[in-house]
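See below for the structure under consideration.
In this view, the complex is presented without one of its protein chains, the others remaining in place.
Now for chain A:
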């Protein structure tokens, strides 16, 4: 005990032993560190690989799309309006109820050209990726020229955040309620016909700097998502 604590009395063999132990410890630290770094680098590469393999790739835009395939166009007026919505976002529903009629009116008056971007930002708020499924289903409705009617039907039936969302059957039921043929719509939903399109719409929205829903742009400039702000911005743009 006492010779451990009094350095001067350590025997040479002990000093050598301790030096060797220190050396072993240094090597061990080096190798565990190298191992840990390798694990972290591999983890990062896995993430990169997984996300690259999830890239949207080839997609088929539904009827009524803009040329870029990033949204559904209504109207042909001189002023462009872009609306980014997610069908499970509660404020998008409020926006639809408060300002949807105004937008329809501006389209009917020939003042504006509205592009609706049904993005899937909020998949984590449902257990069945309802944002993606509902957006892809809205593509099925757009294919039959009824995007707008279907969007309203979906907002009327909006499931709460954190739920499973509407089932495929309920998505089809919403379509038949606005006069679409159930069978072909069911096939469109079942075969994920427009899922890749939804991914493309979502990626391009994020690339355009849209980070939340609802986002409304009038002539390329973001405005508050309200009927008043949209009307004012359209008037300011000469509409």
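Keep in mind that, in the parts below, a contact is a pair of C-beta atoms (placed from the backbone, for glycine too) under 8 Å apart; a residue touches a chain by one contact, two chains touch by 3 or more; residues count from 1.
To be clear about the criterion, contacts and distances are computed from a predicted model.
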Per UniProt record, name of the chain withheld from view ["Spermidine/putrescine ABC transporter permease", "Glycine cleavage system H protein", "Methylamine utilisation protein MauE domain-containing protein" or "Acyl-CoA dehydrogenase family protein"]: "Methylamine utilisation protein MauE domain-containing protein"
Options A:16, A:46 or A:181, residue touching the unrepresented chain: A:46
Touching residues on chain A - with respect to the absent chain: 2, 4-5, 18, 21-22, 24-25, 28-29, 32-33, 35-37, 39-40, 42-48, 50-52, 54, 89, 91, 121, 123-124, 199, 202-203, 206-207, 209, 211-213, 215, 224-225
